[in-house]
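Below: the structure, in structure tokens.
Entry: chain A
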Amino acid sequence: RAHLRALGQTTKIARSTLAQVQARIAFLREKTKEAASAKAFDFDQRLAEVRM
Partner candidate 1 sequence: MANTTITGAQAVHGQNPQFLVETVVRNRIYESTFWKEHCFALTAESLIDKAIEVRFIGGVYGNQRPTEFLCLLLKLLQIQPEKEILVEYLRAEEFKYLRALAALYIRMTFRAVDIYELLEPLLKDYRKLRLRDMSGYTLVFMDEFIYSLLTEERVCDIIMPRIAKRSVLEENGELGPRKSRLLAAMEGESDPELEEKQSHS
Partner candidate 2 sequence: SILHEKEDEVPDVDDTDGLDPAAEFEAWRLRELGRIKKEKEDEMVREKEREEIERRRAMPEEQRL
């Protein structure tokens, strides 16, 4: 620890705020939603191709 301090690095872990946590969850929620709809789109696309 003293060694890291000597190098000017902090040994403390930054604490996240509630707002940061909420924002991260909202972001991941959107991202997984996109992934799910992309998959669905892919499926519909394939199905359409089969019909043709």
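The working rule: a residue touches a chain if its C-beta (ideal position, glycine included) is under 8 Å from a C-beta of that chain, and two chains touch if they have at least 3 such contacts; residues count from 1.
Selection rule: all candidates are chains of the complex that A comes from, given by their letters.
In this text the structure is predicted, and so the values were computed from the model without any measurement.
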item: For chain A, as assembled in this complex, the candidate in touch from 1 or 2; value: 1
item: Chain A to candidate 1 touching residues, read off their complex; value: 1, 4, 11-16, 18, 20-22, 24-25, 28-29, 32
